[in-house]
Structures are given as C-alpha cells and as structure tokens.
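Only a part of the assembly is drawn; its chains keep their places, and the rest are absent.
Going by the order they are written in, the chains are A and B; count residues from 1 in each one.
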C-alpha cells in the first residue's frame, strides 16, 4: 500500500496546512512512514511521548511535530500545534482514496422505484430495493444490500457487503465498513407464560453526517421511534448499538462495546473498547469510560469512569477472589 | 416506517385480543407510538413504571395498560393483565411484515439436488448447494448461502447475507438476521509440539422452531455431535455460541454474550449482554445472569447471578484496584 501516489514539496505543505517549516522548502515527500520506518521521501510525525525515542534516528525527509520537539528533529521540521491533525491532513493528500467509476454494475439488482444519483457507483451484486435512495457520488462496494426505502446521503461510502434494512437513513460523507448491519430488529419480546412473543420493531435508524461505522458493527432499528447516531460519531468494529439508543455528536467508541436499548450517550464522549452499557441510562456530554467497564447506572457529570479489573498472575487473582467473596457473606 | 398500514376499531381490537375497553369502540387506530410520541390514530402502551410519567400527557387515541393504570389513562383504555404482550400482538396486526413473492430470483445459484418449496422465496445472489432443503413459505434474503445438505423449516425467514454451513438444520418459523453464521467450525485444535493441528469439526448445528438469531451472531458446528438450540430461544446480536453448546428452550440471551464449548444452558434462562460462559458448564433452568458477568462454574439452582463491576470515577477506581491487589499477596 506504500504506493508513491503523489509528491509534494515541504514549502507547498507548510503553506497549505499553515505549518512552520524549518528546513529546505524544495525537499519533496511522497508517502507517510513511522519515525523508525522512514526513508528518504518519507513524511513522518511525532505526536506523543511514546514515539519520541525514535525521533533522533529517523531517516524521514520531514517530520510533523510540535514546537517543543523541533529542536531535536533530525530532519526538516513541519511545526504545528496539533501534529497528529496536520499529519492526518497531509496523509490524506499523499494517499488519496481511489474513487470508483460512477455507474451501476450490470450485475446489480435495482428496483424500478429506487433512485440512484448518476454520479453514484453501485458495485457488483448489490441489491437496492423499492423506494431506496442513493445520493450523489455515493459508493456502494460489492454485495451491499439496501432494503426498501433506505436512504444514503451524498458522498457516503459503503465498503463491500454492508446491509441497510428497510427505511434506514445514512447522512452525508459517512463511511461504513464491511459486515456492518444497520437496522436489524431490536431485541424486543413480551413474555407469555414461559415463551416469548416478538414485539414488532417498527422504528428505524437515523445516522447523521460524517459518521464512520466499523466492520461487523450492528445498529438495531428502534422498537417504535428511531435509533439515532448523530453527526461526527465514530464507531469502531464489532460494536452493538441496541434499539432506541441515541449517541451524541462527535462521540467516539472503541471496538466491541455494547450499548443496551434506550440508553442515551452524550456528545463528545470517548468510550473505550469492550465497555458494556445497561439499558435506559443517560450519559452526560464529555464523559470518558475506560476499556472493559460496565456502565450500569446513568452518569450525570463529565469526567472519566472505570471498572475494568486489570490482570494479575492467576494465583494472586485466585486469592483476591477468595477474599472478595467474604464481602458477599451476609452481615451477622 | 410509521406507514399507515391498516386501521382497526378499538371494539374490534378488544374482542380479538380479549381486552377490556374503556372508551368509544368506534375509535380507530392505525399505528403504534410511544406515549410521548403519540398523536390521534396512535395506539400506545404502558407496561412499566419508567414510562408512567408520560401517561397523562399522551395524545394517543388508545393505550394498552393494566387495570391499575386505567384510572389515570387520558385516552381510551385497552385493559389487560399483560399489556406488553397485548401490545406486541396488536402491533403485529397494525404493522404486518411485508412478505416476499414466492419464487427463485433468476440470479440465484441453486444446485440440481436442492429442494426448494414452490411457496418459498429465494432472493438475488443466493447460493443453495446440493441436497439443501428450503421449506414452504421460507424467505431467503439477498445473498444468503445455504451449503450442502442444510435444511430450513417452513415459514422461517433469513434476512440478507445469512450463511448456513453444510448440514445445518433450522426449524420452523425462525428468524435469522443479516450476518449470522450458523455452523462454522468449532475452535478445536490438538497441540503438537508448540503448534496446533486442526481437529475436524464433523458435528453440525440443530436449531428448533420459533428461534430468533440476531445480526452477526455466530453458532459453531459441533466437534463430533451437534450444537443444539432448542425451541423458542431468542439470541440477540453478536452472540458467540461455541461447539456442542446446548441452549434450552425459551432461553433469551442479550447481545455480545459468548458461550464456550460444551456448556449446557437450561430452559427459560435470561442471560444479560456481554456475559462470558466458560466451557463444559451446566446451567440450571430459570437462571438469570446480569450483564457483563463471567460464569466460570456450573450453576445448579435457579436464581439471579452477577459479577459485573459497575463503573465509578477513574480516580476512585484506581484506589479500589490498589486495595484489591493487596488481597492477592501471599499470606504470611
């Protein structure tokens, strides 16, 4: 993937991204690299203390970093206040995503009443049902299934094998990775003398703009009203979002987290991996939850919350569990 | 999705579902709604104390509730002992699932020796291998793959992109959501001097009647004998069922739970989300396990079991972990 796609001079990059350049503006970079993997032509970056040990020996042509690290930079320095952000933007320029050719692959099955923008690209073996809408410049990878009445906003990109159930709405500039399932039935059953009767899930899913959804993530449709994912939310892989959950704008959630039905998560939250949320909770804006925690009650104030228990040697762990169990005995 | 599908008078609903009506039997409802989202024509319900605060201000035409709540009902009341169940049945009537047209889509690849009932519907890009059987009125969504010898009972419905490995059996009236994989190899390897040799997984999977399986859930085939899911079991999304697991009838399991090989779960259990079961356990009938618990030993008696640790502020959590670690030190 380290294709040399394009080349840019450091002078050009400094101007375009508002960075201070210490070095020769005529030098050119063609690709990104880690500090330790860099070679001539590489652009690298330093954005956290963990990587600083690799700085002095880097063979990069240029390194994006903060002013405080510029002194120690062995290459041309592109200096900015947010090196990770500047790096992200330069990397997007150096490694542009290939874009698909507009048009509907002849193998795709498209209902007469579906509306596909002429600038959209629909891959092989896609199925687009009645009343579905596919916006301008949308890309559907191979094998995507867009059920009746689902809508996809302009410039969104579905990787191969994404399924949108009926009436699901996806905003603009979203990215949805392979295997994601948006709008499957929520888990709703009424008990009936030891058996379960299915409660029809008649809500849908509304996903805002600039949302990214990871591979094999599932977002269930609402029971009555809709499940909602607001603008700018980033969901990693294998996340489960239950029916009628609301995830506030610009919240980021790491892989394998599960959110039970009707829980409302605030804006700009950062949720670690494999976190479990009980249902019907309200989580404030700007809450962080560290990985492997169980959120079983609402969180009213922004801040950092945890309950993941870190590993110790199994023998020590057994002693800890034995002690803990004593606390479970009834008070006498 | 809030299509006005059909309309029914309250008198008709009361008779059909054995409910007591307080209000005008000629009033008509066309769709379901939440108490707070209801408008004229809406049927709503009240089944738990959490929603009661929305009752008095509801604009619903009719509300399904229990006798104890009828006094406070601001609309026509449909009164029954199990409002959630009655609501589920009325909602099924008001919002019927669209049914597919019988027939095999011309793009589907069907082996000569596969048997497809004439009333079944097989969607685009399905693959049905030799010896597979698809029962009466079965619906296979786009891109389903039914490998050699797999069988699907009457009236079952596979949403798009479900895969049944060879010889898997699905009962009648089952629903399987997108991305589910039934019958992949169990995780069986024999150690051989620091490497692993695959143990062929020659069992299969047998799934009873009226089972629902969520999106991206995986049920592995047995190592020698079959993995078994009994009648009426409800599995949410992203559940993992290991080889030779048995899940007893009418047990319901919430999302992201994992069940290791050869564990036997009883009937009518209710398992929360993200619960981990160790292998080779026996779990009694009528056991509840709350979310994010680890079941590492057999459970012999019905009851409620837990081990999920609730979040606290991260600073407090760090102190708790530091204290806990002292219990791990060897006794002196």
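Structural remarks
The rule we apply is simple: a residue touches a chain if its C-beta (ideal position, glycine included) is under 8 Å from a C-beta of that chain, and two chains touch if they have at least 3 such contacts.
Not measured: the values here are computed from a predicted model.
For this complex of identical protein chains, the structure file gives a whole-complex count of 3 copies, while the figure shows 2.
The rule is short, and it goes like this: only the chains that are shown with their structure count from here on.
By the touch rule above, chain B contacts chain A in their complex via residues 1-2, 31-34, 37, 50, 82, 84-85, 87-89, 91-92, 95, 97-98, 105, 107, 123-125, 141-143, 159-161, 175, 177-179, 210, 212, 214-216, 232, 234, 236-238, 250, 252, 254-256, 268, 273-274, 291-292, 308-315, 317-318, 321, 324-325, 327-331. Put simply, chain A touches chain B in their complex at residues 107, 109, 125, 127, 143, 145, 147-149, 161, 163, 165-167, 179, 181, 184-185, 187-192, 194-200, 202-204, 216, 218, 220-221, 224-225, 238, 240, 242, 256, 258, 260, 274, 276, 278, 280, 288-290, 293-297, 299, 303-310, 312-313, 316-317, 319-320, 323-324.
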